[in-house]
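Missing here is one protein chain; the remaining ones are kept as they sit in the complex.
The block that comes next holds subunit A.
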Amino acid sequence: MALYEGIALIQEKQAVVLDLGSEYTKFGFTGEAAPRCIIRSQFWCSTERRFKKVYEYSTPEELYDNLVNMLHLLYFRHVLVNPKERKVVVVESLLTPTLFRETLAKVLFTHYEVSGAVWADSPRMCAMTLGAPVTLVVSLGAREAEVAAVVHSCVVLRAVQAQPLGAAAVRAELLHLLRQDCGPDLHLPDHVLEDITVKTCFVSPRARALRWQSDSPPEPARSVRYPLARLGAVCVSGRARELAAEPLFRRDNELASLPDIVLQCIMQCPIDVRRALAANVLLTGGAASLPGLRARLSQELAHLCTLPPYSSRLRLGEFKFHRAPAHDMSCAWLGGALCGAGEAGGGAGGGRLLSRDVYCRERRLRDWVNLLDNTPPHHPQRDHLDLTL
């Protein structure tokens, strides 16, 4: 038996791991330490003669076409393997729209004829890169900041928090600040704003950020002359460099700042894991690489704990931060690669694998919001669900 198993492992094609982010797509093989490619989630659209983003769609058919084109690019230009009869691990946010999930499944199973796929949620995958039993995953993506508690490989679903506090929020604020400096009709394309953020912006410590709001602002950091392709240059002032990331920490009556949603997530978790969560924070996502962001978040969390409504309800002790063995952007991807490799050697899967046959029969994906999937087997309401669908 062992011999046959060995042969099966050799013959088994190495599965691929796909993380289709709204800005960057990470794609590579299971069991490897880094994705083979990280490219923008866009493709050359020959009919429209421009680069088109995958998430730019108004109809399901358009999304289907976008995904077919994007996956063709990934398989045949970057990873160079046949998609057919190969398994896929799809790393996705818990808040991915159903239409997107279902269309991606349709493209993978019917257009590319993959043999099976595992849908893995990104908080659980991020936590896998640590091996710690309890983790609070704070992921700052291109659009959204998502906070989820992972307790023994289970996401505490009711505590999941999300706010539009991603890289896009930082870029919008940067443009706003630059317009204050250089005049209101300054227009910069998104990729230039990204480059300015990546090269010059940082997050100052809390004490310094407070002084910016007071009457005696601190001496700003050095300004940077950023050359533009055609228009000469734009002067990025020290103030703009420093304050661009402030929207993440700006508190209002909604309590929707980044430290707020972290604490709210902890508050909605069972009381016996709250301390452990605070002591196991993992900050990831493309926007988390801003210099000083980790330190600032730590300071803000420590401060916020002492304020109502948290001070009366949370006794958390110290906040401790993890370092994942991957770059911020590819952390969830690495989790997918580990998950795929761990389950049954070369193949992705075990019980969580959705094989092509099963998909063709049922034509749907399991989803945590779906009553069909989250009603316990002996629940009285189970009988009312139309299982023939």
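In this section, a residue touches a chain if its C-beta (ideal position, glycine included) is under 8 Å from a C-beta of that chain, and two chains touch if they have at least 3 such contacts; residues count from 1.
Just so we're on the same page, contacts and distances are computed from a predicted model.
Peer 1: Which listed name, "ACYPI002845 protein", "Dynactin subunit 4", "SUMO-activating enzyme subunit" or "tRNA (guanine(10)-N(2))-methyltransferase", is the one UniProt assigns to the chain that has been left out?
Peer 2: Going by its UniProt entry, the chain not pictured is "Dynactin subunit 4".
Peer 1: Among A:33, A:210 or A:271, which residue is in contact with the omitted chain in the full complex?
Peer 2: The single option touching the absent chain is A:33.
Peer 1: Give the residue, chosen from A:45, A:68, A:94 or A:172, that touches the chain omitted from the document.
Peer 2: Counting the whole complex, the residue in contact with the absent chain is A:68.
Peer 1: Touching the left-out chain: which of A:131, A:232 or A:308?
Peer 2: Looking across A:131, A:232 or A:308, the contact with the absent chain belongs to A:131.
Peer 1: Decide which residue listed in A:270, A:291 or A:309 touches the omitted chain of the complex.
Peer 2: A:291
Peer 1: Kindly note down the residues of subunit A that lie in touch with the hidden chain.
Peer 2: Against the missing chain, subunit A presents residues 24, 26, 28, 31, 33-39, 61, 64-65, 68, 72, 76, 78-82, 84, 106, 109-111, 113, 128-133, 194-195, 198-200, 202, 204-205, 218-222, 224, 226-227, 238, 279-281, 291-292, 294-295, 298, 318-327, 329-330, 334, 338-339, 341-345, 350, 356-357, 359-360.
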